[in-house]
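Reviewing the structure listed below.
Every protein chain of the complex appears in place save one, which is left out.
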Amino acid sequence: MLRLITFRLAHAVPILLIIAVLAFLLMQLLPGDPAVLMAGEGATPQAIQEIRQRLNLDQPLVRQLGTWLLHLAQGDLGSSLQLNQTVVSAVAERLPVSLSLAAISLLITVPAGIMLGVVAAYARDSWLDAVAMAVALIGVSVPTFWIAILSVILFSVTLGWLPSAGYVPLSEGFVPWLLALIQPAIVLALFQIGFLARMTRSAMLDVLDQDFIRTARAKGVVESVVLWKHAFRNTLIAVLTVVGYIFSLLIGGSVIVEQVFALPGVGRLVVQAVLTRDYPLVQGTLLLFGFIFVLINIATDILYLIVDPRVRYD
Amino acid sequence: MNPIVELAEVSKTFALGRGSRRPQLLHAVSDVSFSIAAEETLGLVGESGSGKSTIGRMLVGVYPATSGRISLFGRDITGSGGKANLAAVRRRLQFVFQDPHAALNPRMQVGDAIAEPLDIAGGLDRRTRLARIGDLLDMVGLPRSSAERYPHEFSGGQRQRIVIARALALKPDFIVCDEAVSALDVSMQAQVVNLLMDLQREFGLSYLFIAHDLAVVRSVSTRVAVMYAGSLVEIASRKALYENPLHPYTRALLDAVPRVKGAAKPRQMLQGEPPSLIDPPAGCRFASRCPLAEPRCRVETPKFRPVGGDHHVACHLVA
Amino acid sequence: MSESNILEISGLTVEFRSGGRWITAIRDVDLTLAPRQCLGIVGESGSGKSVTALSILRLHPAKSTRIASGRILYQGRDLLAVAPGELARIRGSEIAMIFQDPMSSLNPVLTIGEQIGETLRIHQGLNRADALAKAVGLLDMVRIPDARRRVAEYPHRLSGGMRQRVMIAMAIACRPKILIADEPTTALDVTVQAQILNLLRDLREELGMSVILISHDMGVISEFTDKIAVMYAGQVVEQAVGDGLFDAPMHPYTSGLLRAIPNIDRDVDRLATIPGSIPDAARMVPGCRFHPRCPEALESCRSEAPAMIDLGGLRQTRCPPRAERQGMIGGRS
Partner (left out) sequence: MTDAALDFATDPPTWRHRAWKMAIRLFRHRSFRIGFGITLLLVVVATFGPLLVKTDPTAMQMRFRFRPPSERFLMGTDGFGRDVFSRFIYGAQLSLWIGLWVAVLSGIAGTFFGVLSGYVRAIDSLVMRVMDALLAFPPILLAIGVNAALGPQVHSVIIALSVSYIPRTARIVRASALVVRELDYVQAAKISGASGLRIVWRHILPNSIGPLLVQLTFVFAYAILAEAALSFLGIGPPPPTPSWGNIIAEGRDYAVEAWWIMLFPGIGISLAALGMNLLGDGLRDVLDPRLKIEG
């Protein structure tokens, strides 16, 4: 098992490399001179030249790539153009906010999505299924930012139950932290819940059709045990394949939610970076998200080992 | 008679888990030699994993042989120049599959499916092509109007007729039937078997009839070959094989088939299961289950040798 | 008669949903099973033999299948009417079932010991450790070598034959009174089939079970069972005890089927065939369902759906012309 994990980790190296190269090329292959764009309108040629030098843009492409990868290997993503900070420190400062948001949101998404999906599959074609799937469908169809605004109007402005914006660090107490994040976390979770519920339902329906479910029933296993012991663990194997995608949705959604709720997280940082044309920062955060995604996928593979005995012995 | 298919010491190994940490070699077929004459049906029987399907696929070029020599119509399709030789005889070879549902593209009209070998070979105008499709449908006993329908409108037995029509399109000389009737119900099976035999008589076809059902094989074959765990253990004329089986495995196999109104004699039950093909045992592969096995059977691989007439067997204990 | 039977199926009609319509899968099936008897149900695909077997424990997909009419009496109780809880109690403990495909019939994520032990834990209230210990004994009983090590393994590590043994171990764990085996050896090689049938025969003897064996293979049915029902297109067309069915079939379908089977003990140069193919359940033929393929069909066969005719000596046929010709008409059942 340990060997298999090492194997998967080794497998991730080329993907990480490709991600790094893609993040680099993104800024290179697209038309327009980044230095000119960065300098803004009406900049002097010297200013442009200066930026070019600072970002090594005057070097040949391969050389630039080499330098970029070399610095990357040392954990150096360059410095932000606007913030007077290194990219790493700018991200590190905001990471706790995003992580808190993601954690709470996931804690809501996973049980809710799975419950909804399992219940719908079990009560297939009944009114319960219809209601659960309607909820899921609305989840994946209503735009997050819009529901965020509506939610703020209802819960913060009208009812005054929850703060409408801002972040409170965990060090200032659990309850204030949770109060600040609960609304954005739920709003953020809606889309993922819908997605996960739809996935779970169809995976569950597949499993419930299998012969071994009939075997369990023939043994006299009661329906609730058939559902959770026999069907659900097999469903989990199928659902695991979309965990990576759920995270990708989560990261994308957090960009929007952090914006609406004015949370000083990494997502908001990216948007600011784009709006202020802070290229190293955009590049750095993209890379960071890419790396996180790869790590999540490795974690998923390891989870497979735990859930699916067929992989374990392979 | 002049053999149209000849295998000489043909082996096939598959690499399992290629690219993983521990690639393993699966010895699917080991040192198999036999030949098939024109207008003959060779029945090839064996249980799952015996390598019989792999042989069938090697004969039509789906898999290349790992070692040994395969010649078709006198041309060597293994070794250098094998590809060109295979291309030269390709029109004369065809294949009929086990599962008539998987053997037809659900999005292709029956006429197009039947004409596919013609289309690939090329050079037919629309009229001739259409006429040929009609003729082929006649041959397998389906109405000509079937051409414009889709496979899902046909039953399993009818689909197998379509697959046979496709196989006949280029007027081949040799057809590999890989479990061609196994998926069919008894009443359909008899119809398709009879059709195959009628076509053989009419067009002088040769068949390699691969099957696990020994009774069906008896009803179609001229000669019969028996495989076990990748090796050929016995080959003989139909009569000799069924009435005087020499290899202990052949005997056990024939014995194991349930009969209507009970077994003729008390049954000798084979214990255990076939050996792993990833790490096959030394000596005779059947030794681990053989009721007659002697110590040398576990060490020395028995030679495949003639024992009178065209009866060949690979067993130390057969005089 | 009902006193001596452990199971009585009468007038069973099952329908399944297809394209918004209900289509009859089996119609008016009557079958009985005596204690320690082995009933064989033989038929081709679409004959309804598996549907019949699944009905006994109500194992059909509930959404797409319904039992339109009939009764299945087990020890005086109608299994089609008992509450779900009671049905779950009977399943696996009094009536057990094994299936065709041992590859997909075992749960891939649970160990063999867990799956066998589950039956014991449900019905005999054993704890996990005791159930596991007993599972080892059961694996020994179904002749799986090295049982102590095997209980901890997952199904994918076993061959098809071994998995079917595990299925059998699971089925006999609570010493059921009836074992239903739905094509138990169809997916297996012939030498393994012989082993499994042998095992089933010994266990049946040892545990005194009644068995219902479903198969398309006349040889298997003939060797294993003592009472045979032949099904065609959703109906039982002929029933017999012992070899009478093979010596003198009383239905043209049985005759045709027996002739069409290739013989392994004789050289036959041309197989007899039954013309035509099995009718589609969605477009069932009127009258006798076999008449379009029957060489003996009369005008009356086209329109009148024949009833089952009791020929005495526990023989029944659904072919009135043949029964008449043989002068064997007794009372109608």
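Going by the order they are written in, the chains are A, B and C; count residues from 1 in each one.
Definition applied: contacts are C-beta pairs under 8 Å (C-beta built on N, C-alpha and C of every residue); 3 or more make two chains touch, one makes a residue touch a chain.
Note that this is a predicted model, so its numbers are computed, not measured.
> Going by the contact rule already stated, which one of B:61, B:230 or B:258 would touch the omitted chain in the full complex?
Here the residue in touch with the unshown chain is B:61.
> Touching the absent chain in the whole complex: find that residue among A:61, A:99, A:128 or A:153.
Residue touching the absent chain, from the options given: A:153.
> Which parts of chain A face the unshown chain closely enough to count as touching?
So the residues of chain A touching the missing chain come out as 14-15, 18-19, 22, 26-27, 30-32, 34, 37, 137-138, 140-146, 149-150, 152-153, 157, 244, 248-249, 251-253, 255-256, 259, 270-271, 273-275, 277, 279, 282-283, 285-286, 289-291, 293-294, 297.
> Can you list, in ascending order, the chain B residues touching the missing chain?
Interface with the chain not displayed, on the chain B side: 60-62, 87, 90, 93-95, 97-99, 102-108, 113, 116-117, 120-121, 141-143, 145-149, 152, 154-155, 157-158, 163, 166, 170, 188, 191.
The rule is simple: only the chains that are shown with their structure count from here on.
> Where centres are the averaged C-alpha coordinates, which chain has the largest centre distance to chain C?
When every chain centre is compared against chain C, the largest gap points to A.
> Starting from the mean Cα coordinates of chain A and chain C, work out the distance between those two points in Å.
Whole-Å distance between the two chain centres: 53.
> Touching at least two other chains at once: which residues of chain A meet that condition?
Not one residue in chain A touches at least two other chains.
> Quick check: what residues of chain B touch more than one other chain, meaning two or more?
As it turns out, chain B has no residue touching two or more other chains.
> Please name which positions on chain B make contact with chain C in the complex.
Contact set of chain B toward chain C: 47-48, 155, 157-158, 185-191, 193-194, 197, 212-216, 218-219, 238-239, 242, 252-264, 267, 269-271, 273.
> Flag every residue of chain C that touches chain B in the complex, lowest number first.
By the definition above, chain C touches chain B via 44-45, 159, 161-162, 189-195, 197-198, 216-220, 222-224, 243, 246-247, 256-258, 260-265, 267-275, 277-278, 293.
> Chain A touches which residues of chain C in the complex?
57, 59, 61, 63, 84-85, 88-93, 96-97, 99, 101, 104-110, 118-119, 122-123, 154, 156-157, 167, 170
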